[in-house]
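Read the structure below first, then the notes.
Omission of a single protein chain aside, the complex is shown with its protein chains in their original locations.
Right after this comes chain A.
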Amino acid sequence: MTIAPERPVAPGGTGPNLRAPTVGERRRSPGQLRATDVYAMLGAAAAALSLTALMFTRLLPFSGTVGFVVVAYVLFLALYGLLVSFDEDGPAVRDRIAAVVVQSLGLVMVTALAVVVIYTLWEGRKALPHLNFFTQDMAEAGPLDPLTAGGILHAILGTLQQITIALAITVPTGLLCAVFLNEVPGRFARFVRTVVEAMTALPSIVAGLFIYATIILALGFDRSGFAASLALSVMMLPIIIRAADVVIRLVPGNLREAAYALGTSRWRTVWHVVLPTARSGLTTSVILGTARGVGETSPVLLTAGFTAEINGNPFEGPQLSLPLATFEFVKSPEPTMIARGFGTAAALMALVLLLFVIARVIGGRGPGQLTRRQEHRRVRASRQDAERFAARTSAAASAPRTPAAASGPGANSPTAQPSPPRTPRRSAP
């Protein structure tokens, strides 16, 4: 087996292959499952299950699902090792057992998520089918009312308003700060980066406590949606700055240098080269920060207050949000309230999932990597520029010779030059 490049570079070079972790080297997948391994695994599984069942039902005073699974798993490992050791040597036995342990841990990880999500949706099935759950608030519905009355419209509205305000604060500030960290390097930038990294450690409840103590206790404002979004902003700001900082740092230096070499000023380089190149990564980091902020309960708990009615004004009066509503619902002992809590949690999960899917669709591409449509647009713009230059030079100098740029703009791989045509237009004579 030879080591070939992971992605064979196409002749002519289609865009920078930035995401590949090790350019030119490819990792092989050494594992090959043989028939004897499968037999040993099946045999060990059967033996472990029957032994455990025997222990739990006949021999020993054990009970409980968790205990059953743990005992069966340990027995399986021991038996599998024994079976493999009949025809393999020591290192191979260790290899097989390690493979089983690692793969089962990976499986547990994925299963845990599946169980949490599916359990929430399953428990939410009682509240979710009622349409009024999404179109009414809880003003008319008491804890004893059936699920056909009342809903979480007020919480949905509150969540949307609070996260919008928080984003309006954090996105400009966060991106500006991330640009600052990368484009104005120096001792001050290093200090700011250290402080921002430290603040990602800020427990979310402390962010809530800070806003509670300043805005509500010291300045004397009421609890409101605005205070909640301030608390969310304090919590989200370091997260967004840190993620955006990493993304901007990945913008290849030669793009910047090329822009400088063309005589572009620094802020134009940032505006026309750095930010467009990092756009998909920046969007992803903002959306993931939003997903964190939407689900955070503790800062909101201290600052938003509690209400059962729709409050469309975030600046006055208490305002509920989805995680806070979940929390308040499940504190009640009534089964209908708990069902509502799970319904709210399911709605919240759906919102986070949606944000996540959007982030995946937009993001997942390295800086400078374009979708097909973006690539086409760049090619078209580049071709138009070339035609324009050609027309201008022929008109101005009335030279019969066409410039070389007009001959083949497609072959010059315009994807590698995301700097838009505006700069050359200004600098053209």
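The rule is short, and it goes like this: contacts are C-beta pairs under 8 Å (C-beta built on N, C-alpha and C of every residue); 3 or more make two chains touch, one makes a residue touch a chain; residues count from 1.
To be clear about the criterion, contacts and distances are computed from a predicted model.
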(request) Report the protein name recorded by UniProt for the chain absent from the figure; options are "YciI family protein", "RNA polymerase sigma24 factor", "Phosphate transport system permease protein" or "Ferredoxin". (result) "Phosphate transport system permease protein"
(message) One chain is left out of this view; which of A:T57, A:T164 or A:T200 touches it in the full complex?
(response) A:T200
(message) For the chain left out of this view, which of A:L51, A:L209 or A:V379 touches it?
(response) A:L209
(message) Among A:G106, A:P129 or A:G312, exactly one should touch the missing chain; which is it?
(response) A:G106
(message) Tell me which of A:N182, A:T277, A:N311 or A:T393 is the one touching the absent chain.
(response) A:N182
(request) Please give every residue of chain A in contact with the chain that is not shown. (result) 3, 21-22, 25-31, 62-67, 70, 91-92, 94-95, 98-99, 101-110, 112-113, 115-117, 119-120, 123, 173-174, 176-177, 179-186, 188-189, 191-192, 195-207, 209-210, 212-214, 217, 234, 237-238, 241, 249, 253, 256, 260, 265-267, 270, 288, 291-292, 294-298, 301-302, 323, 326-327, 330, 338, 341-342, 345, 348-349, 352-353, 355-356, 360, 364
